[in-house]
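Missing here is one protein chain; the remaining ones are kept as they sit in the complex.
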Amino acid sequence: MSEFSFKPIAHDADVEEKSRPSLSYWKDAWLRLKANKRAFASLFVVLGMLAFAFVGPFVWRVDHSVQRLDFTSKPPWADRNAVIAQPYVAWDGVVAPEPTGDNLAPETLEVVGEATTNSVRLKWDAVRNAEGYRVYRHVLRPLTGEPLGLPLGGTKSRTAVSFEDRLDIKPTTYWYSVVALDDQGTEFPEATTITVDVTLTTTVLTAIEQGWIDEADAGDLVPGSRFQLPWHPLGTDYLGRDLLARLMKGAQVSLFIGIVAPFLFVIAGVVYGSISGFLGRSVDHILMRFADFVIALPFLLFMILFKLLFGIGPGESGILPMLVALVLLSWPGAARLVRGEILQIREEGYVEASRLLGTKTPRLILRHMIPNTMGVVLVTFTFAVPSTIFTEAFLSFIGMGVTAPTPSWGAMCNDGIKTMETTPHELIFPALFISITVLAFNLLGDGLRDALDARMRYGE
Amino acid sequence: MTKYILWRLVQGVVTVWFIATATFFVMHNIPGDPLADDKAVSEEIRENLERKMGLDKPVLQQYVIYMGNMLRGDFGLSFQHENRRVNEIIRQHFPVSAILGILAIVIAGLGGVMWGALTALYRNRWPDIVIILLVILGISVPSFVFATVGQLALVTINKIAGIEVLPVAGWGTIAHMLVPALVLGLGTMAFLTRLMRTSMLEIVSADFIRTARAKGVPMAQIFSKHQLRNAVLPVVTVLGPSIAGITTGGFVVENVFGIPGLGRYFVLAVQQNDYGVIMGTTVFYGAFLVLMVILVDILYAVIDPRVRLE
Partner (left out) sequence: MADTYKETTATASPGSNWQLAKYGLIGILFFVVLLAALGWVTAQLEAGTKSERAVDYATNTITLALSSEPPQLDSTRATDMVSGMLLGHVMEGLLRYGPDNDLIAGMAESWDVGQMGGTFKIRQDAFWSNGTQVTAHDFVFAWRTAVNPETASQYAFILFPIKNAQSINNGEMPLTDLGAKAVDDFTLEVELERPTPYFLKLLAFPTYFPINEEFYNSTDGRYGADAEDLLYNGPFEITRWVHDASIRLDKNETYWNEEQTKLDALDFAYIISDANATLNLFATEKIVYAGLNSENLERALKNRWRIKQHVDGSVFFLEINHLPERITSNYNLRKALQLVHDPAELVYKVMKLPGNLPGESLFPVWLKGVNGNFRDEYPGPKYVPNEEKAREHLALALEELGVEELPPLMLLAGDNPVSNKQSEYYQSVYKEKLGIDVKIDKQIFKQRLAKMTSGDFDLVAAGWGPDYDDVLTFGDLFASWNLNNRGHYVNEELDRHVAIAQSSSDPVERMEAMDRVQQILHDDVAILIQYERGSVYVSDDRVQGVTRRSVGTDPDYTRAYIVQGP
C-alpha cells in the first residue's frame, strides 16, 4: 500500500446538513417542559403568583396596613350596607327612681336610641333589693336555665339602670339580658332578655378619614342616609385590614424569601462546590468536611438562634436576618451536588479535549463545567423554593419569623388559625396561597428535572 | 466495615464539637439578658446571679469550662428552671420526643412505601388519582395547619361518638400518640409516597426487570422480588434527613397536643435566653442526628449489597 492509496475526502457540504434543525440543550429542555402539561401549567401558576405579588398592588390599590376597627374579621360576603350615624358622644346613663314592684328581674328592658355597631345603649327598670346589675349578651336566644351569654359588665347601684355596650358589636342579632345582683354580688334567679337587631353604621368622619369620600361630598351624607362600604374581595382580618391587599404584601415577603434565599444559597453552593470539585484532593477534602459540619447543624434550631443573633431592630421586618440565616445554613446541599457533578464532568472526554486544545482553567470552568451543572442546579433551586416557603411559614407561625406589622403568609396563618372555627376565611386564604405556591413549584421542579436531565428522568 | 464505622464515629465526634462550638458562640452573642426578669433587681443581686451561673468569667474561659463539662457529659444548670440540671431535662423529655418521632417516621415510612407501591400498581386509575390528590395535600399544606385541624377533628369525632375515641391532648398511652404522630409524619409520608412512586416506575424499565420478564418470571414475583425491594432503596436514603426534620419539627405538634417533649423546651428556652437548655438541647439533637445519619448509611449498606462501605 503506498501513500497514494489514501485520497483526501473531497469536501462534501451535505455531510454537515442535518435532517432536523439543531436543538440546543436549553431549547430541547424547553420543548420537553412544554410537552409536560402539569409542569407547564405550574410555570404559569408561579408566574401568576409573582404577578399577584408584584403587579397586584398596582391593580388593587388598597393599603394593606389601613385598619378598620368597625369592620374586623369580615368574610368576603359580609353585608356592606351601612347607615350614616351621628358622631359618637359619650353617654351619661340613666338613673331610675327607687323601684316599687317586687319582681326579681327588671320589668322592662329597652334600647335607648339606635342599636348600632358603635354602641348599644340599654336601660331598664330598677329592681327592689338589688345592689347592682349585670348585663349579658348572647349570639343565640338564651334557653331557660341556660347561660345568658357573655358577661359585659354592669352597674353597682340599684338605681343605676343603664349600660352602654361598645364591645366589638357586629351587625347581627343579639340577645341582651339584665340580671339583678344582691349585696354579695350573687345573681337573682330571673333575668330580663330582649332581642336587638344591630345596624351597621359608620360616620361621615370615618368615611373621610378612610378616604371613601371627598371632604367636599361629605355634605350629601346626612345621618340616617345609606352608604355602601367598600368591598373586600377576600374579607378583612382581625384589625379590619383588607385581606387581599395583605395577601399581596404577604406574597411579596413569602415569595421574596422563598425565591431569593434559595437563589443565593444555590449560587453560594455552586461557587463553593465548583472550587472544591475542580481543585480536588486535600482542598476538596477540607472544604467538603466543612460542608458536612454545616449540614449537621440542627436546621430549625439554628434558624431560630441565628434569627435572634442578628436581631431585629425597631421598624424592621425581619426579612433580612431570615435571608442571611437561610443562606448560612442551606448552601452545603447545593455545594455537595455541584461538586459531585464537577468531579464527573472533569473526567468527560470533551473537557479533556478542550484542555488538550489549550483552554485555560477559568474558561474551562465557566464554559464547560458550570453550564453543564446548570440543569441540576436549576432543579435543586426549584425544589428549594417550596421548602424555603414552608420554613418561612413555619418560623413566622411560631413567632420567630417576620415581625408585625409585616405580613407573610405564615404569619397570617398564625393569626387566622386562632379563629378557625368562627372566621375560617382568615386561615383558609393564606393557607391556600401557601399550598398552591408550594405545589406549583414542586410540579415545576418535577417537570424541569424530567426536561433538563436525562439521567434524572422518570417514566412519565 | 468496623474500620469504616469507627472512622465515621470519629468524624461524628468532631462534628458534634463543631456544633457545640457554633452554638456556644452564637448563643453568647444573642442580644438580651438571660438573667433579667419581670421584676428589676439590684446590681448586687445581679452579680450574685452571674456568679452562680458562671457568666462573670470571660467568654473564652466559659467556653473552656463548658467544653470540659460537656466531655464529662454534664450540660450544666438550666437558667430558667433554676434547680434542675439540663441533663435531667433532656433525660426526661427526649424520650417523649423520640417516641413521637419514631412513631411518626414509621407511619411515614410504612405509609409512604405502601401508598407509593399502590399508586404505581394502579397507575392512572382511581386509587392512584385519589392517593396522588392526598399526597398533594400532604405536601402543600403546612404541618401546623394539620395539627390544629387534627385536634379539632378529634373534638368533633369524640362529640359525635359520644365517647372518647381518642384523647384530644396529653401524653401517656398509645391513644395519646396516634394523631400527633400522624400529623407529624404526614408531610414526610406524602414526600415518601411520591418518591416511592417514581422509584417504582423507574425500576420497571430497568434491564433486570426486562430480563426477568423475558425469562417468564411471573408478574407477582417480579413485583415482590425485584421491583418493590429495589424501589425501597431511595426511600431509605432520605430517611436520615427526614428523622432530623421530624424530631426538630415536633414543637408545634408538642405544643398543640400538650406533649412534654424536648422541642417545646427548646422554644421556651430560646425565648428565655436559657443558655443551659439551649446549649444542651442543640448539642444533644446535633449528636443524635449525626448518629442517625451514620446508622442510616450503615443500614443502607446492609440492605443494598451494591453499596460498599469504605
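Chains: A and B, in written order; residue numbering restarts at 1 for each.
We take it that a contact is a pair of C-beta atoms (placed from the backbone, for glycine too) under 8 Å apart; a residue touches a chain by one contact, two chains touch by 3 or more.
These numbers were taken from a predicted model, which means no experiment stands behind them.
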Of A:59, A:90, A:216 or A:356, the residue that touches the missing chain is A:90
From A:67, A:173, A:193 or A:372, residue that would touch the chain that is not displayed: A:67
Which residue, B:15, B:140, B:198 or B:227, contacts the hidden chain when the whole complex is considered? B:227
Residue-wise, where is chain A in contact with the chain that is not depicted? 65-67, 69-70, 72, 90, 138-140, 143, 146-147, 149-153, 166-168, 209, 238-239, 308, 311-315, 399, 403-405, 414-415, 417-422, 459-460
Residue-wise, where is chain B in contact with the chain that is not depicted? 30-34, 36-42, 44-46, 48-49, 52, 80-84, 89, 92-93, 95-96, 99, 102-103, 106-107, 110, 113-114, 117-118, 120-123, 125, 148, 151-152, 154-155, 158-159, 164, 167-174, 176-177, 201, 204-205, 209-210, 213, 218-224, 227-228, 255-258, 260, 264-265, 270-273
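Following the convention adopted for this analysis, only the chains that are shown with their structure count from here on.
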Just the number, please: Cα centre separation of chain A and chain B in whole Å. 26
In the complex with chain B, residue positions of chain A that touch it: 289, 292-293, 296-302, 304-306, 308-309, 311, 386, 390, 393-394, 397-398, 400, 410, 413-414, 417, 420-421, 427, 431, 434-436, 438-439, 442, 458-460
In the complex, go through chain B and note every residue touching chain A. 11, 15, 18-19, 22-23, 26-27, 29-32, 136-137, 139-145, 148-149, 152, 198, 201-202, 204-205, 244-245, 248-249, 251-252, 266-267, 270, 278, 281-282, 285-286, 289-290, 293
